[in-house]
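Okay, structure first, notes after.
Only a part of the assembly is drawn; its chains keep their places, and the rest are absent.
Chain nomenclature is as follows: A and B, assigned in order of appearance, with residue numbering initiated at 1 for each chain independently.
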Amino acid sequence: MDGLTAAETRELEQRMQKQQMKVFFGLFSNLVDHCFMSCIDDFTSKSLTGRESGCVARCVQKHMALSQRLSERFQEYNAQMTQQQQQQGGGFR
Amino acid sequence: MSFLGFGRPQPTSEEKISAVQAEMKVLTQMHDRLTKACAKKCVPNDYRESELNKGESVCLDRCAAKFFDVHMKVSELLQQEMQSKGAGGGGFGFGG
(Lines give C-alpha, C1' and ligand atoms only; values in the text may rest on other atoms or scores of the structure.)
Protein backbone atom coordinates (compact mmCIF):
# COMPACT_ATOMS: atom_id res chain seq x y z
CA MET A 1 0.00 0.00 0.00
CA ASP A 2 2.92 2.30 0.75
CA GLY A 3 5.61 2.87 -1.85
CA LEU A 4 3.22 4.32 -4.45
CA THR A 5 3.92 7.65 -6.13
CA ALA A 6 1.28 10.37 -6.29
CA ALA A 7 0.33 9.48 -9.86
CA GLU A 8 0.04 5.83 -8.96
CA THR A 9 -2.12 6.68 -5.98
CA ARG A 10 -4.43 8.73 -8.21
CA GLU A 11 -4.73 5.93 -10.76
CA LEU A 12 -5.31 3.47 -7.94
CA GLU A 13 -8.05 5.62 -6.43
CA GLN A 14 -9.89 5.79 -9.73
CA ARG A 15 -9.77 2.04 -10.15
CA MET A 16 -10.72 1.49 -6.52
CA GLN A 17 -13.82 3.61 -7.03
CA LYS A 18 -14.89 1.41 -9.91
CA GLN A 19 -14.15 -1.69 -7.92
CA GLN A 20 -16.06 -0.38 -4.92
CA MET A 21 -19.05 0.19 -7.13
CA LYS A 22 -18.78 -3.42 -8.27
CA VAL A 23 -18.39 -4.63 -4.69
CA PHE A 24 -21.36 -2.63 -3.58
CA PHE A 25 -23.43 -3.88 -6.48
CA GLY A 26 -22.43 -7.45 -5.61
CA LEU A 27 -23.52 -7.01 -2.01
CA PHE A 28 -26.75 -5.41 -3.18
CA SER A 29 -27.47 -8.27 -5.60
CA ASN A 30 -26.79 -10.93 -2.99
CA LEU A 31 -29.08 -9.12 -0.59
CA VAL A 32 -31.91 -8.90 -3.13
CA ASP A 33 -31.55 -12.58 -4.02
CA HIS A 34 -31.41 -13.73 -0.43
CA CYS A 35 -34.34 -11.63 0.79
CA PHE A 36 -36.38 -12.54 -2.28
CA MET A 37 -35.82 -16.26 -1.76
CA SER A 38 -36.49 -16.00 1.99
CA CYS A 39 -39.56 -13.76 1.91
CA ILE A 40 -41.49 -14.24 -1.34
CA ASP A 41 -43.76 -17.25 -1.44
CA ASP A 42 -47.13 -16.08 -2.58
CA PHE A 43 -47.67 -16.12 -6.33
CA THR A 44 -51.43 -15.60 -6.32
CA SER A 45 -50.92 -11.95 -7.25
CA LYS A 46 -48.23 -9.81 -8.80
CA SER A 47 -47.93 -7.23 -6.04
CA LEU A 48 -46.02 -7.80 -2.84
CA THR A 49 -48.28 -8.66 0.09
CA GLY A 50 -47.93 -6.75 3.34
CA ARG A 51 -46.30 -9.75 4.93
CA GLU A 52 -43.75 -10.05 2.12
CA SER A 53 -42.99 -6.36 2.16
CA GLY A 54 -42.39 -6.39 5.91
CA CYS A 55 -40.26 -9.49 5.65
CA VAL A 56 -38.05 -7.88 3.00
CA ALA A 57 -37.60 -4.76 5.13
CA ARG A 58 -36.61 -6.82 8.18
CA CYS A 59 -34.36 -9.02 6.04
CA VAL A 60 -32.47 -5.99 4.72
CA GLN A 61 -32.08 -4.44 8.14
CA LYS A 62 -30.98 -7.65 9.76
CA HIS A 63 -28.44 -8.29 7.02
CA MET A 64 -26.97 -4.86 7.35
CA ALA A 65 -26.47 -5.47 11.04
CA LEU A 66 -25.03 -8.90 10.32
CA SER A 67 -22.73 -7.62 7.62
CA GLN A 68 -21.55 -4.80 9.86
CA ARG A 69 -20.81 -7.19 12.70
CA LEU A 70 -18.90 -9.62 10.50
CA SER A 71 -16.94 -6.73 8.95
CA GLU A 72 -15.72 -5.81 12.41
CA ARG A 73 -14.60 -9.37 13.12
CA PHE A 74 -12.94 -9.50 9.74
CA GLN A 75 -11.04 -6.27 10.30
CA GLU A 76 -9.85 -7.46 13.68
CA TYR A 77 -8.64 -10.64 12.06
CA ASN A 78 -6.83 -8.81 9.28
CA ALA A 79 -5.18 -6.44 11.74
CA GLN A 80 -3.98 -9.42 13.75
CA MET A 81 -2.65 -11.20 10.66
CA THR A 82 -0.81 -8.08 9.48
CA GLN A 83 0.77 -7.72 12.90
CA GLN A 84 1.89 -11.36 12.93
CA GLN A 85 3.37 -11.04 9.45
CA GLN A 86 5.32 -7.97 10.42
CA GLN A 87 6.70 -9.67 13.51
CA GLN A 88 7.65 -12.78 11.60
CA GLY A 89 8.81 -11.13 8.40
CA GLY A 90 10.92 -8.46 10.10
CA GLY A 91 8.66 -5.71 8.84
CA PHE A 92 10.95 -4.30 6.14
CA ARG A 93 9.27 -1.86 3.77
CA MET B 1 -30.35 0.75 -13.57
CA SER B 2 -30.33 4.22 -12.06
CA PHE B 3 -28.36 3.07 -9.03
CA LEU B 4 -25.21 2.74 -11.11
CA GLY B 5 -25.46 6.19 -12.55
CA PHE B 6 -25.12 5.22 -16.19
CA GLY B 7 -26.50 7.83 -18.51
CA ARG B 8 -24.46 10.71 -17.13
CA PRO B 9 -22.07 12.36 -19.58
CA GLN B 10 -19.10 10.09 -20.28
CA PRO B 11 -16.03 11.93 -21.66
CA THR B 12 -13.46 9.72 -23.36
CA SER B 13 -14.15 7.09 -25.95
CA GLU B 14 -12.82 4.28 -23.79
CA GLU B 15 -15.05 5.38 -20.94
CA LYS B 16 -18.12 5.53 -23.12
CA ILE B 17 -17.50 2.02 -24.42
CA SER B 18 -16.78 0.49 -21.07
CA ALA B 19 -19.88 2.15 -19.61
CA VAL B 20 -22.04 0.46 -22.22
CA GLN B 21 -20.24 -2.80 -21.57
CA ALA B 22 -20.71 -2.46 -17.83
CA GLU B 23 -24.39 -1.75 -18.28
CA MET B 24 -24.76 -4.83 -20.47
CA LYS B 25 -23.01 -6.90 -17.83
CA VAL B 26 -25.34 -5.63 -15.12
CA LEU B 27 -28.39 -6.42 -17.23
CA THR B 28 -27.06 -9.90 -17.99
CA GLN B 29 -26.41 -10.66 -14.36
CA MET B 30 -29.83 -9.43 -13.37
CA HIS B 31 -31.49 -11.57 -16.04
CA ASP B 32 -29.49 -14.50 -14.74
CA ARG B 33 -30.50 -13.95 -11.15
CA LEU B 34 -34.13 -13.44 -12.14
CA THR B 35 -34.13 -16.71 -14.05
CA LYS B 36 -32.50 -18.62 -11.23
CA ALA B 37 -34.89 -17.24 -8.60
CA CYS B 38 -38.12 -17.68 -10.55
CA ALA B 39 -37.22 -21.13 -11.90
CA LYS B 40 -36.77 -22.23 -8.30
CA LYS B 41 -40.02 -20.65 -7.17
CA CYS B 42 -42.28 -21.71 -10.05
CA VAL B 43 -40.98 -24.79 -11.86
CA PRO B 44 -40.60 -28.20 -10.18
CA ASN B 45 -37.36 -30.06 -10.79
CA ASP B 46 -38.71 -33.33 -12.14
CA TYR B 47 -39.28 -32.23 -15.74
CA ARG B 48 -42.12 -34.53 -16.63
CA GLU B 49 -43.24 -32.13 -19.37
CA SER B 50 -41.23 -30.00 -21.76
CA GLU B 51 -43.78 -27.20 -22.05
CA LEU B 52 -44.52 -24.56 -19.47
CA ASN B 53 -48.07 -25.20 -18.28
CA LYS B 54 -50.55 -22.43 -17.55
CA GLY B 55 -49.88 -22.35 -13.81
CA GLU B 56 -46.12 -22.13 -14.28
CA SER B 57 -46.41 -19.35 -16.85
CA VAL B 58 -48.61 -17.23 -14.63
CA CYS B 59 -46.33 -17.91 -11.68
CA LEU B 60 -43.28 -16.77 -13.69
CA ASP B 61 -44.94 -13.49 -14.67
CA ARG B 62 -45.88 -12.72 -11.08
CA CYS B 63 -42.50 -13.86 -9.83
CA ALA B 64 -40.76 -11.47 -12.23
CA ALA B 65 -42.95 -8.57 -11.12
CA LYS B 66 -42.18 -9.34 -7.47
CA PHE B 67 -38.49 -9.70 -8.18
CA PHE B 68 -38.37 -6.21 -9.70
CA ASP B 69 -40.36 -4.85 -6.75
CA VAL B 70 -37.96 -6.40 -4.25
CA HIS B 71 -35.08 -4.94 -6.25
CA MET B 72 -36.57 -1.48 -5.98
CA LYS B 73 -37.49 -1.87 -2.35
CA VAL B 74 -34.03 -3.05 -1.32
CA SER B 75 -32.45 -0.24 -3.31
CA GLU B 76 -34.63 2.33 -1.51
CA LEU B 77 -34.00 0.80 1.91
CA LEU B 78 -30.24 0.87 1.38
CA GLN B 79 -30.36 4.49 0.24
CA GLN B 80 -32.37 5.48 3.30
CA GLU B 81 -30.00 3.63 5.54
CA MET B 82 -26.94 5.23 4.01
CA GLN B 83 -28.44 8.70 4.29
CA SER B 84 -29.44 8.18 7.91
CA LYS B 85 -25.95 6.99 8.81
CA GLY B 86 -24.14 9.68 6.78
CA ALA B 87 -22.01 9.18 3.72
CA GLY B 88 -18.91 7.92 5.45
CA GLY B 89 -20.36 5.27 7.59
CA GLY B 90 -21.04 1.72 8.28
CA GLY B 91 -24.04 -0.47 8.16
CA PHE B 92 -23.43 -2.33 4.99
CA GLY B 93 -19.85 -1.32 4.72
CA PHE B 94 -16.99 -3.51 3.89
CA GLY B 95 -13.78 -2.41 5.44
CA GLY B 96 -10.73 -4.18 4.09
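Basically, a contact is a pair of C-beta atoms (placed from the backbone, for glycine too) under 8 Å apart; a residue touches a chain by one contact, two chains touch by 3 or more.
Computed from a prediction, not measured in an experiment: that's the story for all the values here.
Asker: In the whole complex, which copy numbers belong to the chains shown here?
Answerer: So the complete complex, counted chain by chain, is A x3, B x3.
Just so it is clear, only the chains that are shown with their structure count from here on.
Asker: Nearest whole angstrom, what separates the Cα centre of subunit A from the Cα centre of subunit B?
Answerer: For subunit A versus subunit B, the centre distance works out to 17 Å.
Asker: Show me the residue ranges of subunit A that touch subunit B in the complex, using the header's touch definition.
Answerer: Residues 21, 23, 25, 27-29, 31-33, 35-37, 39-41, 43-48, 52-53, 56-57, 60-61, 64, 67-68, 71, 74-75, 78 of subunit A touch subunit B in their complex.
Asker: Show which residues of subunit B lie in contact with subunit A when the two form their complex.
Answerer: 3-4, 26, 29-30, 33, 36-37, 40-42, 58-59, 61-63, 65-67, 69-71, 73-75, 77-78, 81, 90-96
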